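Heads up, one of the protein chains got dropped from this complex, but the rest are sitting where they should.
Naming follows writing order (A, B and C), and every chain is counted from residue 1.
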Amino acid sequence: MSNYVTIRGFVGTEPKCSVAGSGLPITKFRLGSTNRFLDKKTNTWTDGETNWYSISLFRQLATNAGVSLQKGDPIIVSGRLRIRPWVNEEGKSGTTVEIDADSAGHDLVFGTANFRRSSADRNDA
Amino acid sequence: MSNYVTIRGFVGTEPKCSVAGSGLPITKFRLGSTNRFLDKKTNTWTDGETNWYSISLFRQLATNAGVSLQKGDPIIVSGRLRIRPWVNEEGKSGTTVEIDADSAGHDLVFGTANFRRSSADRNDA
Amino acid sequence: MSNYVTIRGFVGTEPKCSVAGSGLPITKFRLGSTNRFLDKKTNTWTDGETNWYSISLFRQLATNAGVSLQKGDPIIVSGRLRIRPWVNEEGKSGTTVEIDADSAGHDLVFGTANFRRSSADRNDA
Partner (left out) sequence: MSNYVTIRGFVGTEPKCSVAGSGLPITKFRLGSTNRFLDKKTNTWTDGETNWYSISLFRQLATNAGVSLQKGDPIIVSGRLRIRPWVNEEGKSGTTVEIDADSAGHDLVFGTANFRRSSADRNDA
C-alpha cells in the first residue's frame, strides 16, 4: 500500500512516553536502519549508510512498547511514512521522516523474547 | 521488493524446530492473518477471511524463534513469498504459500516482551 | 500494511474483462513472477522458481488495464493478497493465491509507454 514501509533497525534513542490532552498514549523514539549491499569487488555484504526515522506509536502499542523497548534494541517496525518539512521560529528549516507505526516488535534474529499478552482490545490495533 | 511481504497475524501451530543435514537450524509453523475491511453499511471495521501461510525460519532466527514463539502468539513477520504447487504420491495436488522469513517478532500491539540479546552474528541475518 | 504486496512480473494469460451484475467492471489474468537469487558458487544472479498469482482489477483500473495489457507484458502490480482454499463439486481441492490490485502499470525497465489520461474520478482509485 502506498507510503507503507517495513523497517528493520535498532532503537536509537530512549523511548519517550507521554499522554496527549485527549488521553491518547504516545511513545516516540528514533530508529536507525542500515542498508546492506553486495560489494561486487569483494563479493561480501557490506554496511551502507544508515537511514534515520522518527517513530510514533499510539494507544496500546505506545504503552506496551514503552515498557518493552530500550535504546539499542533491534526491532522490526511497520507503518505509514510521513515526510514533513518544517520551519522553526528562527527561520531554520528541515525535513522530518516519520513513521506512524501499526506494529512493532523485537527482531528475533538477534535475541529471544519472553512475551506476555496484555488485555489489548483488537480495536486498539 | 518483488514478492516480499510483511504479515501481521498469529502463530497457528506449535513451532517445529529441526536441524538440516548440513547443520542448518530450521523452524516452521503456520501463520494466520485476518484481513480487516471497512463495512460500508455499518461503518465499522470487520474481520474478513484469514490467509494462512507456511512460515520457514533459518539459522539464528530459527533458534531464537523456537524458544520465543508459542501457538497463539501475535507476531509480525517479514520475508519472501514462495508459491509452490505440489503433487503427492497418491496423485493429490495442492498449493503451498510459504514465506522464507528475514525477520519475525512479537506484535507489541497485543502485549509486552522481555528481550534478551543473543550472541547472534550479524552475518546470520 | 499486512498482506499487501508489490509484485513485478509478466502477464501470463490474456486479460479477461467482464461486468458484474452490479455494473462493476472486472479484469482478471494470471501473473508470473520469478524470484532472483544470488548463486554463491558462480556469483551470478539466477532465476529461481516462478510464483503465479491470480490478479483481479476493478472499476476504472479494470477498464484501463483491459485495453492496455496484453499477454507477455512486463508489469508492476500492488495490492492485497487473498489466499483461498477451494473444493469443487467433484471433491477436488486446491488453493488460489489472489491479489486484489490497487494499482498496476507497465514496468518501464523493459520498454517505453505512451500514456493517455482518462477521465478517471479519483474516487475510483
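Criterion: contacts are C-beta pairs under 8 Å (C-beta built on N, C-alpha and C of every residue); 3 or more make two chains touch, one makes a residue touch a chain.
The structure displayed is predicted, hence computed values, not measured ones.
Only one of A:Thr13, A:Ser33 or A:Ser118 touches the chain withheld from this view, namely A:Ser33. Interface residues of chain C with the unshown chain, by the touch rule above, are 6, 8, 45, 60-61, 64-65, 67-70, 73-76, 78, 102-118, 120, 123-125. What chain A contributes to its contact with the hidden chain is residues 1-9, 33, 35, 49, 51-53, 80-84, 93-97. Mapped onto chain B, the interface with the missing chain covers residues 1-2, 4, 38, 43, 78, 102-103.
The rule is simple: only the chains that are shown with their structure count from here on.
As a whole-number value, the distance joining the C-alpha centres of chain B and chain C reads 24 Å. The distance from the centre of chain A to the centre of chain C, each centre being the mean of the chain's C-alpha atoms, comes to 31 Å. As a whole-number value, the distance joining the C-alpha centres of chain A and chain B reads 21 Å. Residues of chain B in contact with two or more other chains: 6, 8.
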